[in-house]
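Note that one protein chain of the assembly has been removed; the remaining protein chains are unaltered in position.
Showing chain A:
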């Protein structure tokens, strides 16, 4: 089919829903059916159907299943990474809310293809290594660090997966010795990656006064300390409109 250059509009404008301006005979004339017929010797042209290519002859199947099992519907959905909150951009300082490092203030680097957030302490400042973190367990502050100098392209989910442990067959002698835990040592490659990422980050952090101490301190709520309204919104998960607050529009 030739590509449509303009959108096809009906030649019969609608007066009211269901009633067009022109009658059947007028429309016949407008559409030019008389001209098409005249070209074709008095009848509407008839096109023979396109011959279908011959399908190979199907043999009857040798095996019929005993029960008629319904086939599940086709699902072509491809999972996308979780939608990142608008307040979380590369370089944002995040507060971790759960896990070993709860309360720590941490720098956000990028979102991994699985949807998890890649963060780093930096390790020297607060002991948080390059780590994956779920967006739901994080408060985003409005403080940003400049991470244009940091290269995080070579980190992805495979970097962080645990090594598959080979199952050791326990002989009787070993069983009585008790479980020998093999200490998993952090490979040197990971330590070097941490150092390179943090070196660039630390330079950006040291420029801002007090930022290093800020990242080193844990977050806490105390009696009498009033967090800002915008902060409350994040904690309570309320929409900004409900609180009547204009800052930090998500």
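We adopt the following convention: a contact is a pair of C-beta atoms (placed from the backbone, for glycine too) under 8 Å apart; a residue touches a chain by one contact, two chains touch by 3 or more; residues count from 1.
The rule we apply is simple: contacts and distances are computed from a predicted model.
Going by its UniProt record, the hidden chain of the complex is named "Large ribosomal subunit protein eL14 domain-containing protein" among "Autophagy-related protein 13 N-terminal domain-containing protein", "Gap junction protein", "Large ribosomal subunit protein eL14 domain-containing protein" or "GATOR complex protein NPRL3".
Note on the undisplayed chain: of the listed residues A:40, A:142 or A:196, the one touching it is A:142. Residue positions on chain A in contact with the hidden chain: 93, 95, 105, 141-143, 210-211, 213-214, 217, 219, 225-229, 231, 247, in rising order.
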